[in-house]
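The complex appears here minus one protein chain, its other protein chains still in place.
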Amino acid sequence: MLGDYAGVGILLAIALTVPIGGYLIAFLLRPKRPYALKKQTYECGLETAGDTWVQFKIQYYIFALVFVVFDIETVFIYPWAVAYQQVGLFALAEMIVFIGILFMGLAYAWRKGALEWI
Amino acid sequence: MVPLAGYLFVSAALFCIGLYGALARRNAVAILMGIEMMLNAAVLNLIAFWRYINPDAALTGQAFAVFVITLAAAEVAVGLALIIAVYRNRDTVVVDDVNLMKG
Amino acid sequence: MEFVLFILFAGMTLTGAILMVALHNLVRAVLAMILGFVGLAGLYLLLEAEFLAAIQVLIYVGAVAILVLFAVMLTQRVSDPNAPVNNNQAWLGFTVALGFFGMLSAVFAPLKWPSLPEQSVSTVENLGKQLIGPYAVPFEAASVVLLVALLGAIILARE
Partner (left out) sequence: MDILKLIYDPFGSIGEGLRGLLTQLLVQSLGLPDWTVTLIMLIAGAGFLVAVATVTMMFLTWLERKVIARMQDRLGPNRAGLYGILQPVADMVKLFTKEDITPSGADRVIYNLSPMLVVLPSLLVFAVVPFANHVIISDLSIGFLYIVAIGSTSTIALLMGGWGSNNKYALLGGMRAVAQFVSYEIPQVLSVVGVLLLTGSLSLGRIVYAQNYVWFAAFQPVAFIIFLLASVSEANRTPFDLPEAESEIIAGYHVEYSGIKFALYFLAEYINTFAISVFATTIFLGGWQGPYLPGWGALLPDWLWFLLKSYAVVFVMIWMRGTLPRLRIDQLMNLAWKALVPLALVNLLLTGVGLSVMQVFGWKLNDFTVFPSLAVFLVLNVLMGAGFLAVFKPAHLPKRKVVLVSRSRAFEVTTTFTGR
């Protein structure tokens, strides 16, 4: 089984040469004349105001949260889908219960307005 | 060939690093990260024992590991939500400052 | 060859974990944690649990790490850069962790473990049959746990 992953490892090694080679070539070719004004953070032509840590919406977190729960659900779905043809209707019944329970979660999040981008 | 003790060593080291992180950090998020590392050490143990002791078609260790990962992720989701709730009420994530229960 | 890979992945895992507890900047600590998770996925691959390796990357790197990063970014604003990251009992924690590690090593090092069995039958298909068959109840219970986690987290995070 590990032999199958040799190709992946080699592809990883070769793929690494693209960004590293790019950095190297660019390092040799490009000019380098930095000064303080050039290195300022870009902000619509003005000097940057205040801290970078602005207060983010909690909504980003809520979506990530719902995503994590559904991501784990998909982890259970893969083995189920692959084994389905050998088990048959019982598997379908189980998955209907599984998805039904999670659907309640989605419906709850929907009703509570957790899926609204305010 | 790698002996089973090698994996157990890595797992034990990982667990203890996580333990140190959970005990020493002040930030609640960092404590949760330490706990997460400890759970990962447990999963590594489960899989190592499955592979070396009982590599049968029943895949007991792997099935167990899948459930542990599920629980770990659920725990992170709720734990972080709790931290965010505390942060919104008390404006801090430092566990030493959250001492409302001390009275 | 397998030994070299083991050293590589174990080194990645432990480096990531040590950096995670050592770095002061929390965002960098999370990135170190991700390095540790990737190393662990490599170890699972060496143990021929390819499904576990894939979901380690999928769940921990792709989902949990993002959740933690978002939480760090949501709560970081008021933090004082000069405040200490460790509490005053850090040395005690270090002693406890080191002592526990010594104890664990003392327990498992002298034992004689069986050597690696020749082959395993780890396929996703088998895992699926197990999850639907003998583990049907935990399978459904997992969905209940996920539902409860979702409800609880949404209630907590919104006011």
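Observations
Just so it is clear, A, B and C label the chains in written order, and each chain counts residues from 1 on its own.
Definition applied: contacts are C-beta pairs under 8 Å (C-beta built on N, C-alpha and C of every residue); 3 or more make two chains touch, one makes a residue touch a chain.
What you see is a predicted model; the values in this text were computed from it and never measured.
Shown chains touched by the hidden chain across the complete assembly: A, C.
For chain C, the residues touching the absent chain in the complete assembly are 25, 27-28, 31, 34, 50-51, 54-55, 57-58, 61-63, 65-66, 69-70, 73, 123-125.
Counting the whole complex, the residues of chain A in touch with the unshown chain are 4-8, 10-20, 22-23, 25-26, 29-34, 36, 38-44, 48, 52, 54, 56, 59-60, 63-64, 66-67, 70-71, 74, 77-78, 81-82, 84-86, 88-89, 91-92, 95-96, 99, 103, 106, 110, 115-117.
Throughout what follows, only the chains that are shown with their structure count from here on.
Chain centres here are Cα averages; for chain B and chain C they lie 6 Å apart. Each of residues 58, 61, 65, 68-69, 71-72, 75-76 in chain A touches at least two other chains. Multi-chain contact residues of chain C (touching two or more other chains) are listed as 2, 46, 48, 51, 55, 59, 63-64, 67, 71, 74, 122, 126-127, 131, 142, 146, 149-150, 153-154, 157. The residues of chain A lying in touch with chain B in their complex are 58, 61, 65, 68-69, 71-72, 75-76.
The part of chain B that touches chain A in the complex is made up of residues 66, 69-70, 73-74, 76-77, 80-81, 84. The touching residues of chain A, counted against chain C in their complex, run 1-2, 5, 51, 53-56, 58, 60-62, 64-69, 71-73, 75-76, 78-84, 86-87, 90-91, 94, 97-99, 101-102, 104-105, 108-109, 112, 114.
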